[in-house]
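See below for the structure under consideration.
Showing just some of the chains, left in place.
So that you can tell them apart, the chains are marked A and B in the order they are listed, and the count of residues begins at 1 in each.
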Amino acid sequence: MPEPFVITRAVHGEIVVLALAGFLDAHTAPRFETAVQSEIDAGHHRLVVDATALSYISSAGLGVFMGFIEEVREAGGDIKIAALAPKVREVFNLLGFDAIFDLVDDVPAAVERFTATPSA
Amino acid sequence: MVPETSVRSLEQRFILKVPSSTRNLVMIREFVNRVAEQAWLSETERGQLELAVDEACSNVIEHAYGHDVQKEVTVRATFDDDAVRIAVVDQGAGFDPEAVDQEALETLIEQRKTGGLGMRLIRSLMDEVHYEIEPGRKNELTMVKRRQPPGVGPERGSGSDPES
């Protein structure tokens, strides 16, 4: 009955893909924050968030993206967000995240964007 | 299925009280969804109401009660033919909603902020938002979603007039 929040990590060369499933809200956002922080701590700045199975996001989840984007970009990386469901994407759009974040259709497209722009 | 006019003409009231923990946000969202369903809101409108109430309750849990699970969050929902109204009530110290900075997203990002998006989201998602602040006694955030007049179409656009 509960839809859990699960983060699955995969590595594509220099790129780390974090796949999110379930609800990203004020309860689960700290886990996502920790996951992103760990990547940065390990020197991984080219991150793709695969949102295919993400069914819900609230501002606590958006805040994680907001808090790390400058840091990864300054380090020559990015957080690309792939495969947002329409309901979830609507929340990104409503707050203007679509103008600042690279929202792409799927994970291969996100990986492609990174390889088109070599890292610093 | 068609709305039952005899039932819809009355105001119906639903109340949920839960301990102040983010663990209970799932329960709060299900509650809001069920009320919205009975009020015959569209799927888009249900999603908007769900998110706005989640934001309001997350603020109570974090800011009004500092995650003290012995405190209680109250969600009161009513609907009639015209609108769905949801009030989120806390008994915390209160705050001045007018004084809350509404920085541009770019500024929040430069400052590496992880918060500050909740209230603008609530305002974008709902048709009306009122605060009644009586510090320590009762702080009440009322959010109104007006019902689409019958026959206007199956769905209204997502977020009539987003503000941010």
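What we mean here is this: a contact is a pair of C-beta atoms (placed from the backbone, for glycine too) under 8 Å apart; a residue touches a chain by one contact, two chains touch by 3 or more.
These numbers come from a predicted model, not from an experiment.
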Assembly formula [one copy per chain kind displayed, counts for the whole file]: A x2, B x2
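Rule of thumb we're sticking to: only the chains that are shown with their structure count from here on.
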Touch list for subunit A against partner subunit B, complex: 2-3, 23, 25-27, 33, 56, 58-60, 62-64, 66-71, 87, 90-91, 94-97, 100
Contacting residues of subunit B [partner subunit A, same complex]: 22-23, 25-26, 29, 47, 51, 54-55, 58, 61-62, 105-106, 108-110, 112-118, 120-121, 124-125, 158-159, 162, 164
